[in-house]
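One chain of protein is taken out of this complex; the other chains stay put.
After this line comes subunit A, so read on.
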Amino acid sequence: MASLRTMLAKPWIWSFIGAFVVWLATIAFTGGYGAGGMITAALSLAVFTVIVGVGQMFVITLGPGNVDLSLPANIGLASAVAMKVMDGNDAMIAVGLIAALGCGAAIGAANYLLIWALRIPPIIATLSASFIIQSIDISYGRGLQIKPPPGFADFTNWQILGIPVLALLTVVFTVGAATALQRMIYGRSVLAIGQNIRAAWLAGVNVGRVRFLTYTLCGALGGIDGALLAGYFRGANVDIGNEYLLASIAVVVIGGTSVAGGKANVPGVWGAGLFLVLLLTMLNTFGVSAGVRLVLTGLIIVGVITAAGGEKAVR
């Protein structure tokens, strides 16, 4: 009983409960048909939200006003860079991934440069950066779909017993991210800055370097996500990252990370990522029209956030 109470006190548990309830509702509708297939689909699609969600989580945890709105443009450009470098050649896959990672990291570093050197608030800095990035992408990719090498495309579809390999690798990555957040000096510094930037500075935390690292990390994750998306969706394009503006922030908030900063958790990002995909699965399976689907998605997200937030108030 006590262990159940401890579990319920975890802010991230609500996103998993939400995902589970939505999944149950869907298989109740289909009479149990396709239950396993839905999990597989949810895992393969949630991966992309989780990767950028973790990056966004670190940025948001830096404290009020910190957010990276350049992720969609970053993902779009990195997907084009990765596919152009790979150029349909299996031997170039690793080089392409490194190029995407570098492209994303450079964007993240540039974001922080705008914030630090020009003292622009992060929201404005990353949003205006995204216009520049998008323009570069349009002239670089010319709006064309650039195809991934066959080996890379197949890799994104690999499964072991119905579990996508990409999802397993992402689990490994998130365990690493959770360790970095809770057990390493870097993660503790991010949390400290989010709780009180001045106190953290007085305590000897190198605030500038930690913030720089965090924006660069978030950018790099956006870059690698772009390459993976281009592999899974068989082609890079400018709009490939569009939905991750809202989704990357939504998974952080639904996952129980504080928007005010200073309080974060990684498991919630997974729960929320699965929740968002299963929600789409449920509404598609119910066959509701596009308009109703958008309204319901909004209402349900608000509901889950309220449930998770209410729990926090009790504590």
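Definition applied: a residue touches a chain if its C-beta (ideal position, glycine included) is under 8 Å from a C-beta of that chain, and two chains touch if they have at least 3 such contacts; residues count from 1.
By definition in this document, contacts and distances are computed from a predicted model.
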Leaving aside the chains you can see, what is the UniProt protein name of the one that's missing? Options: "ABC transporter substrate-binding protein", "Heme exporter protein C", "Formate dehydrogenase iron-sulfur subunit" or "Cytochrome C oxidase subunit IV family protein". "ABC transporter substrate-binding protein"
May I ask which residue of A:Ile138, A:Ala178 or A:Val207 touches the chain that does not appear here? A:Ile138
Consider the whole complex, including the chain that is not shown, and state which of A:Val238, A:Val253, A:Leu274 or A:Ile301 touches that chain. A:Val238
Among A:Val21, A:Ala41, A:Val207 or A:Val259, contact with the omitted chain is made only by A:Ala41
Checked against the full complex, the residue among A:Ala19, A:Ile146, A:Leu191 or A:Val266 that touches the missing chain is A:Ile146
In the complete complex, which positions of subunit A touch the hidden chain? 26, 29-30, 33-38, 40-42, 44-45, 131, 134-135, 137-138, 142-147, 157, 229, 233-235, 237-240, 243, 277, 280-281, 284-285, 287, 289-291, 293-294
